[in-house]
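Omission of a single protein chain aside, the complex is shown with its protein chains in their original locations.
By written order: A and B. Residues from 1 in each chain.
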Amino acid sequence: MAGKTLDELAKHVGGSVVGNGSIVIKGVSTLDKAGPDEITFLTNKKYVPQLKTTKAGAVITAEALETETPLLVAADPYYALMQIVVLLHGHRKHKKVGISKRASIAQSAKVGDNCNIHDFATISDNTRIGANCQIYPGAFVGPNVQIGDDCIIYSNAVIYDESVVGDRVIIHANASVGQDGFGFATHEGVHHKIPQIGRSILEDDVEIGACSVIECGTLDDTVIGKGSKIGDAVAIGHGTIVGPYCLLVPQVGVAGSTVLGHHCVLGGQVGVVGHIKIGNMVRIGAQAGVSGNVPDGATIMGSPAIDAGKAKRAYSLIGHLPDMRKRLLKLEKQADQSRAEK
Amino acid sequence: MAGKTLDELAKHVGGSVVGNGSIVIKGVSTLDKAGPDEITFLTNKKYVPQLKTTKAGAVITAEALETETPLLVAADPYYALMQIVVLLHGHRKHKKVGISKRASIAQSAKVGDNCNIHDFATISDNTRIGANCQIYPGAFVGPNVQIGDDCIIYSNAVIYDESVVGDRVIIHANASVGQDGFGFATHEGVHHKIPQIGRSILEDDVEIGACSVIECGTLDDTVIGKGSKIGDAVAIGHGTIVGPYCLLVPQVGVAGSTVLGHHCVLGGQVGVVGHIKIGNMVRIGAQAGVSGNVPDGATIMGSPAIDAGKAKRAYSLIGHLPDMRKRLLKLEKQADQSRAEK
Partner (left out) sequence: MAGKTLDELAKHVGGSVVGNGSIVIKGVSTLDKAGPDEITFLTNKKYVPQLKTTKAGAVITAEALETETPLLVAADPYYALMQIVVLLHGHRKHKKVGISKRASIAQSAKVGDNCNIHDFATISDNTRIGANCQIYPGAFVGPNVQIGDDCIIYSNAVIYDESVVGDRVIIHANASVGQDGFGFATHEGVHHKIPQIGRSILEDDVEIGACSVIECGTLDDTVIGKGSKIGDAVAIGHGTIVGPYCLLVPQVGVAGSTVLGHHCVLGGQVGVVGHIKIGNMVRIGAQAGVSGNVPDGATIMGSPAIDAGKAKRAYSLIGHLPDMRKRLLKLEKQADQSRAEK
């Protein structure tokens, strides 16, 4: 790898250099492990002491820090890091395989230019796939599905019939999109399956993690909004709408018919009940349980979820309950005595 | 689609019409989106105001309501909805592919009449599959498995050796049935794998969600009882018995050797420890943590789970703990002062 000088990197990200800008950087690594021809980054103050010991050739930071290591100062250092990793390492390269004879492609399916459809992938009837898509081995695309351009469907991911997938969507291994919503009418003790006739729609630039599951809707569509990123092992219920640019961290579960606004961030293992409305830019702490509407801009945590500022203190007091109870009993005893003495 | 008159639909579900029964209904949609040739439903009073604005041709309800929209009044409107969705839209249609030459079918396997075994599906040695089954691309059925009639095994679902699957069972994409239970004997710090010799049994009419995992038993069988419906991303431990007609919502986890009665409903992300007994008709709220036996008919929630009526109030008081503590400290101070004054 030829590498780039620190000056070139700074120019690339619109940042500035403190120190020797002519050193050549060939890769990106951590503060711990970076060597002299690698750049690293520092966005968390907790790691400032490691500046003294790092062997990195340069460090991306938000401001000039006291150190002998050359710095690349950028207004948004994590964004600069992303740009530099893309520049020096790039995204995953996909093999040119064309359309494999060992794939199963329905005659009525249409596949765009420059796609790679691997062995054992299935493209079903009346499905349309745009240009420049990668369909990995074992991926299954059901009938009447629409997939846009530049999508990556990793190995053994499954897309059920009628689903709609935008451009630049990534679906990771063993995810499932558009499977039947969990909908049953219970009558005289027997659960009768309700055909789930809504679709599952992934808008442009969505990414779905491995083993995540996005149900189709019962009557309405399930929608993952533009630019939203869904982690691994996330479950989205039927008819739920995730707004644009949300981040749903691994193992989140959102039940059906709930609506999330834009730019929401849900921490790991968060659970959200069905039929509620979460506003825009809501932040929900890991493992929170949300059972009611949440206004725009709220930050909540805990199960049941409450305002995060309050929750931190409140939930940490659970550990004090035995002590509180003991003191309460003591006060009661004192009060009883006091009354008896009167 | 030809459609049915509202009168015909009412007759089909055993309900009655309020208003014009001769209108023609071609499909089912939501209160929000239904048009004049569609029917919708209203089971949640919260949505009554939408009756004024809906453009639906008709609404299924439990009782006559004040509205100009024709009503289909049914004793169990959600069940009526199901019947009408089945009538007008039907369940997913499965392509007739017969037994694909690109499937992998062991010579010793027996496949019943009228099955569709798709490309890249595997049916292993000594496995028996009944009639009218759909085995989608990439599905794997291991050796010595028994599958009944009218089953649907969706794409890339995996059924391990020796599993037993009843009639009319549906297994969704990327689910795994019968994989090894999590069983190890730890000896001198090393975890030794215990062969898991029990089976995984899915009784008739069971449905297993996408990416759900049903372990086989260690010595005993794991059983999902007749008519039980398991959501997506659910984990069932080795040797656990889920009784008939239970509903386990997505992301539920039940550890090994636990026994659930019939008609239990477990909300999203509920966790149940191993080796306990949950009675019949037990309802467990989302995210609850259950670590002890639960009697028949109980409704519980919270982690740890307690009686739901009590839990709602108790868990909501966690947010009041800082205030309660403050007031407790104040009382203590007052009591101290009071004693000092004596």
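As a convention for this text, a contact is a pair of C-beta atoms (placed from the backbone, for glycine too) under 8 Å apart; a residue touches a chain by one contact, two chains touch by 3 or more.
These numbers were taken from a predicted model, which means no experiment stands behind them.
Contact with the chain that does not appear here is found for just one residue of B:V97, B:I201 or B:A233, B:A233.
Within the whole complex, the absent chain has one touching residue among A:S22, A:S108, A:S316 or A:Q337, and that is A:S316. Contact with the undisplayed chain is limited, among A:V85, A:I99, A:A131 or A:V259, to A:V85.
Summarising the interface, subunit A meets the missing chain with residues 28-30, 32-33, 40, 44, 76, 78-79, 81-82, 85-86, 89-92, 95, 102, 118-120, 136-138, 154-156, 170, 172-174, 207, 209-211, 227, 229, 231-233, 245, 247, 249-251, 263, 268-269, 286-287, 303, 315-316, 318-322, 324-325, 328, 331-332, 335, 338-339. Interface residues of subunit B with the unshown chain, by the touch rule above, are 104, 120, 122, 124-125, 138, 140, 142-143, 156, 158, 160-161, 174-176, 179-180, 182, 184-187, 189-195, 197, 211-213, 215, 219-220, 233, 235, 237, 251, 253, 255, 269, 271, 273, 275, 289, 291, 302-304, 306, 310-311, 313-315, 317-318, 320-321, 324, 327-328, 331, 334-335, 338.
Everything that follows uses one rule, which is that only the chains that are shown with their structure count from here on.
Taking each chain's centre as the average of its CA atoms, subunit A and subunit B sit 25 Å apart.
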